[in-house]
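One protein chain is absent from this view; the other protein chains keep their places.
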Amino acid sequence: MTITVCIKWVLPNRDGDERFAGISLADQAAVETGLSVAEALNDTCTVVTVGPPAAEASLRDALACGAHDVVRIDGSADTDSAETARLLAEHCVHSRFIVCGDYSADRGSGSVPALIAARLERGQALGLIDVRIVGESLSVVRRLDGGRREKLSIVGPAVISVEGSVARLRRASLRATLAAGEAHINVITNDGSGALRRNPETVPPRPYRPRARVVPSPSGSSALDRVRQITDTSSSKGHGETVVLSPEDAASRILESLRAWGYLADSAT
Amino acid sequence: MMTSPTQHDADIIVVGAGPAGSCAAIAAARAGKSVILIERGPFPGSKNMYGGVVYPRILDELVPSWWETMPVQRWVVKRSTMLLSDSGALNIDFRANSWGAPPYNGATAYRPDFDNWLANHAVEAGARLVCSTTVTGLLRDSNGRIQGVSTDRPDGDLHAPIVIACDGVNSFLAKQSGLYPHTDASNFTLGVKETLALPKHVIDERFGVRDNLGVDIEILGGTSGVNGGGFIYTNLDTIALGVVLKLPKLAAQQKRPEQIIAELKRHPAIAPLIEGAEVKEYSAHVIPEAGLDMMPTMVADGMLVAGDAAAMCLAAGIWLEGVNFAMASGMYAGQAAAEAIAKNDVSSRGLSGYTDRLEKSFVLRDHRKLRKVPHLVLSDRVQHKYPAFVAGVVERVFRVDNPHPKPGVRRIVREERKKAGIGLLDLLRDGWTGMRGFG
Partner (left out) sequence: MSSTARIERDNAWPEISFEERIGTAEFRIHEKAHITVNGDSCRGCTTRECVVACPANLFVPTSDGGILFNYENCFECGTCYLVCNKEGAISWTYPEGGYGIVFHRT
C-alpha cells in the first residue's frame, strides 16, 4: 500500500512559456504531506501527474525531494477533470492514501480528488487545513461553511486534498537534485483504447566519447608477424556480433554495448 | 605527507549560468571533462539584465551557425550616438544593412531567453545544470587549497579540483578568495531600464527599420546631472530604454533612478519615439564600469574568474559591450581548466593558460587599448559640459539669423566653449586623451 500524490503541472496563462510553468502551492503541500505520511508509516510515496513531457520537470523536483517513484501519464496540459481523474484513479488503485492539492496553479474547479474518490469508491476529506499523523491514521482538520472546522480521523484507504498552508515543501538536497536531473521517469501512454501501457526506458544520447581501448602487445615470433598482427585488417575481428534474444533482452544488450563503446553515459541510476 | 584525495563530484564546477558560465561549461564539457553548472535563479537568465545588444561573433567557435537558433529580437543595423543638451540633440547615425544578414554583427535579445538558450548548449555538451541553488562559499582543504563550493541546499557541498567563478558583478566568490580588491563604489554604475511595449509596426515606423532589423542608440547627457549615459534599443514589439548612473554621484544628487528615466523620457528628442508606450517590466542591475583598472586577479590555485565577476564589461562611450567579453572569457576559462585537469596541475601556474588566452585575444587587448576611456566618458566635463557645448555649436552653425550674416565657426566654438565654462587646455587635454584612448 503506497501513498500516491497527484499533482498538476500548469503552463502560465499568458504566453505558455515552460520556464514559468510549475505546480500550485497546494500541490507542493500535497507532495510534502505525501512524503511525511510515507515516512511516518514506513511506506513508499509515488508522485503522479497527467501531462506533457515538459511536466516531468515537476516530477524531477518531487524525486529530488524524496519521492520513491514518479509517473507521468501522457496527456495534454488541458485534459479535462473527468478524464484526468479516470487516468489517475487507474494508477491509484492500490494506494492507502491519495493526496492532492485542493487547487491547481490554473485555479480549476478542484474536482479531480472528488472524482478519483468516486471512481475508486473511497472515503474523501477535501480542502484540509491541517494534517497530523497519529499512529497509523491521519488526524485532519477540514474547513466548513461559516468559519467552522471539522476534525476527522482517517484510517484509509482514502482521498484527501490539502490547502497550500498545510505544509511547506522541503528543500531538496543538492545530491538528490543532481541525481533527479538524470533519473529515468516512468511514462504511461494511453493507446487510444483506454488501456494504459508503461513505456520502456529511454536513454538520452551524449556526445561520442570513445573509451580508452587496451591493445595487447603483439606476440609473433618475427617482427613482420608482429607488425602484421597490429595492422592487418584481414585478421582483425571487427565489432560484429550476432545474438538471438527476446526484444526486451535485445534492447538491454544494445544499450549495454552502446555504453561500453562510449556512446552513452554509464548507467545513470 | 599527501592528504587523502577527496572524492570529486566533477572535474570542474562552474558557478553561474550566465554567458560566461555557460561558455565555460560548453568548452570544458567539449574537452571531455565532467562539469557541474550551478545557477541560483529558477532558470538561466532569470537574474540577468543588460542594456540590450549581444555581439555573438565569439560564438562561432562554440556554437557554429548560432544565428539560426539564437533567440533574437532584432538584428542591429543602425547605430546612433545621441548628444543631449536640455532641449537640443545631436544625432550621429550609422547604418549597415549587411549586419542584417548572415554572418550578422549584433542583435537585441532578452537575457532570460538568450542565457537560457546558451545554457541549453552547455547541457547538450554534457554539463550537468542545477538551478535554484545559491553558492554560499568556497570549500578549502586544511592547506587552504580550493576544493569546491558550498551551496544553500541540504547536503550541498560539491567537490572539484577547479571552480570557475562566473557569479556576476557582485562576485562573492572572487571577493571571498581575496582576488577582488576593487570594490569601491566609484568603479560601478547602476543600470535601470524600462521594457516599453509598442506595436511592432509603430516601432518600425518611428525607428526607420522593418522586419527583424533594429536600432541601437547610445545617449550622452540627459541623465539629470548624474554622471552616466542613456540607451534605447529596439526589440520586436518593445523598446528597452534606460540609464546608466555612476553610483557615488547618484547617491549625492538626491535624484532617484526612476526620476532620471522619467526626465529622459520627457526630453523632446526622446518623447516622440516612445509616446504611448506601456511599461512592461522595470529592471535594475549594477555594472562594473571601470574596465582594466578594477579587474581582479583572475587566476588562483584551483580557481578562475570570468565575465562580470572579473569586471569584463567594456563601457567606452561608443562601445558598450559585456556579453561578448563574458562569453569569450568563459570559453577561455573552460579551455584552460580542461587543460589543467589533463596535465594534472590545477595550481595557478597550471591554470595560467587562461590569462595567456585573455592577453592574446580581444578581451584584454581591447581593455588595454581603451583603458582610459571609461574614466574620460564618465568625467565631469564630458558629462556636464560637452553635450551642451557641442549642441550649442551645432545649433548656432545651423541657425539662420538673418539679417545677421553667418558667424565664423571658429568664433562660435570659442563663444560656446566659454559659455559652457570649458577651459581651452582642458578641451585639448580631453581631446588628446580621447584620441590616444580610442587609438
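Residue numbering begins at 1 within each chain, and the chains themselves are lettered A and B in the order written.
Rule of thumb we're sticking to: contacts are C-beta pairs under 8 Å (C-beta built on N, C-alpha and C of every residue); 3 or more make two chains touch, one makes a residue touch a chain.
It should be emphasised that the depicted structure is a prediction, and the values quoted were computed from it without experimental measurement.
Here the missing chain is touched by one residue of B:D86, B:D155 or B:E258, and it is B:E258. Shown as candidates are B:R30, B:R153 or B:R357; the residue that touches the absent chain is B:R153.
When the whole complex is considered, the residue among B:S283, B:T297, B:S361 or B:T433 that touches the unshown chain is B:S283.
For subunit B, the residues in touch with the chain missing from this view are 40-42, 45-50, 110-112, 131-134, 136, 151-153, 169-170, 172, 183, 185, 188, 190, 192-193, 195, 235, 238, 240, 247-248, 250-258, 262, 266, 271, 275-276, 279-286.
By definition in this document, only the chains that are shown with their structure count from here on.
If you average the CA atoms of subunit A and of subunit B, the two centres end up 41 Å from each other. If you check the complex, the residues on subunit A that touch subunit B are 19, 171-178, 181-182, 206-207, 209. Residue ranges of subunit B in contact with subunit A, taken from their complex: 9, 30, 32, 36, 42-43, 46, 112, 116, 125-126, 128-130, 133, 151, 153-158.
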